[in-house]
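If you scroll down you'll find the structure; I have some questions about it.
Here we show just some of the chains, and they stay where they sit in the whole.
By written order: A and B. Residues from 1 in each chain.
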Amino acid sequence: MTGASTVLSAESLGRDVGAVALVDHHVHGALATDLSRRGFEELITESDRPTPSWMTQFDSQLGFAVLRHCAPVLGLEAHTDPETYLARRTELGVEEVNRRLLTASGVGHFLVETGYRGEELLGPAGMTEATGRPAEEIVRLETVAEHVVAEGTDAAGFSARFEAVLWERSRTARGVKTVVAYRHGLDVDPEPPTLGEVTAAAGRWLREAERTGSVRVDDPVLLRHLIWKGVERGLPLQFHTGYGDPDLDLRRCDPLLLRGLIERAQPSGVPLMLLHCYPFHRNAGFLAQVYPNVYFDVGLAVNHTGARSAAVVAESLELAPFAKILFSSDAWGPAELHHLGALLWRRAMTHVLSGFVADGEWSRTQAVRVATMIGAENARRVYRLEGEPGVTVPR
Amino acid sequence: MTGASTVLSAESLGRDVGAVALVDHHVHGALATDLSRRGFEELITESDRPTPSWMTQFDSQLGFAVLRHCAPVLGLEAHTDPETYLARRTELGVEEVNRRLLTASGVGHFLVETGYRGEELLGPAGMTEATGRPAEEIVRLETVAEHVVAEGTDAAGFSARFEAVLWERSRTARGVKTVVAYRHGLDVDPEPPTLGEVTAAAGRWLREAERTGSVRVDDPVLLRHLIWKGVERGLPLQFHTGYGDPDLDLRRCDPLLLRGLIERAQPSGVPLMLLHCYPFHRNAGFLAQVYPNVYFDVGLAVNHTGARSAAVVAESLELAPFAKILFSSDAWGPAELHHLGALLWRRAMTHVLSGFVADGEWSRTQAVRVATMIGAENARRVYRLEGEPGVTVPR
């Protein structure tokens, strides 16, 4: 195929990919408050440390993508400068900015993980209000456990109390999530702990919490307990894997470390959703091919790799069957992240799949079908979005 | 170079790459029996678990490649659907399907590893009969050891008996192979065990075999013994590395784990052939650059990555000298895998090398020469295919 006809077919495929009403199966709320320049910059990096004075976070793939793709949504020229962009953002006000960026993303359904500073963000209801689209909840296991301790429990009662609160909190949820990657690493013992071990660990935790006034759960016995109670809950279980903020040790976030857990969880029928995965997304693709209960996405990385996201998406389309790959943005805070998560994914898919078609490897029909599977259908099936929320998978 | 002339030069290079009579230096036999849809699907994935009812293995890079490239060989349109494809396959019969797919692959010489369920497949003689091309054997070390135990030996006699049977079994072989990656992981102690250690381990194995009725060898002492006896045998020694079925722990299949073994084996002059390697193929390229006795391929991954195989092949063309890279399909069972292993490799090489030429980095002459080295010449030299089989390397 010559250059010109390749471009034409990419444009035509782009229209079809653009028409998919995406399911963002792992996202957080948009921020409903205006942001200073410093505040905005802090939210377009995974760093939790001060930005050095001699640099700006806008000088990054994600920063360039904001200036390229979000500026026109706010009525500015593409590739504007940060000052102009942020001034315009302030001028429009966060409500209008959110409305524009969220609706232009073409996301049709949000699964909102509320467990990380969720009180600062729009909740599922707020996301629906801003977009007119359904938004449902993913419940973070560690946050539930910390809530149980903050509300008051004793060691002997912790396990039962956690289970009761988890079921109550997830009554209308679509899934649960664990951040064991952050709190310990994915190299946890895959076996569920005994009740005696859990009670002993809960006792240590309660004493520590009393001593420090902080209720962060990071004991591997408790983290394993949360995971296995999450499996028992029967909803799809999301794992943070791969890249994130420096609170994690990336060497301990390779999803291959979950092998034992995946094998032990397989009989439960619970779908295990590996999130982000970068730079281990090829490993995730292997797991998704060989284990029927494993799914994955390259959310987060798509935003942060910007102009390079097509390469990352391409690498995610290797070993995994297409029924096992999902779309997510992992956006948290500025609605730019929600917008770009969808937009860059569509551009990346269009780029990669139109290349397959131009090379004569795939048919155009296959390309559209796979984009629809990954963008929406797989999530609709795994999370049973046509049915009532909160319903566990059949064994 | 403009788009149109790039396409022309790729076509011309593709003809030259297509004309290379490939040596498939690691392949298994084709299946001589007809396959049900379920049976076929099970053989186009590395998963050993049931395919979930809501998906088909045809929705994968390998599935799409079958429908794209094998359908025309069976007289169907490219990108046909699975039902039509499998109906046509049945209509033609496996013998005709094998004949068509195997001969159209343009493989000129097969090195057939017979150690995994070899009795269900065409052996080297059957492969020659189906194709008219020479097919010779690669002997799996673990299968020989298990045969020795199944036939009856005592612990004290195991080592000598294994050695004798290995030499007898490999009298006309071209190489030997180890699956230590599956049976333990590549993180074995690189030292050969003592005879006392081997005898003790053989005793434990014999008791276990008697107790369970199964003779699978997975004791690391015995696996190391097999490897070092394989080195002593003096034929090229193949290692499964990287990706495979979920019986392996991919974290323990990184070829970098073989460093100690590679260094200790270097004085023997035995070529160590790292198979598959994905997703660690860049690590394999490093080993192939720095150790004179290391070679590698990206077989298996080429088939399973389909439209993305050009990217994998490209990544294999980084650090390694071109004299140290080989072609293989690792096909097992359906002749589609033998066919695609060759076809996708040729397309990938053509794509990548014509890109190097179009970018002005390589000459066309260099591109054809390197394709010929990797596709055939390197294997002909390493396995001494011009000479008698079964002859050990000179120290």
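Here is the rule we use: a contact is a pair of C-beta atoms (placed from the backbone, for glycine too) under 8 Å apart; a residue touches a chain by one contact, two chains touch by 3 or more.
Predicted, not measured: the structure shown is a model, and the values here were computed from it.
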| item | value |
| --- | --- |
| Subunit number of the complete homomer, 2 shown here | 3 |
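Here, only the chains that are shown with their structure count from here on.
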| item | value |
| --- | --- |
| Partner chain B, residues of chain A touching it in the complex | 1-4, 6, 254, 256-257, 259, 263, 266, 282-283, 286, 289-292, 314-315, 317-324, 356, 359-363, 365-366, 370, 373, 381 |
| Touching residues (chain side chain B, partner chain A) in the complex | 2-4, 7, 45-52, 54-57, 59-61, 64-65, 68, 78-79, 243, 245-246, 249-251, 278-279, 301, 304-308, 311-312, 351 |
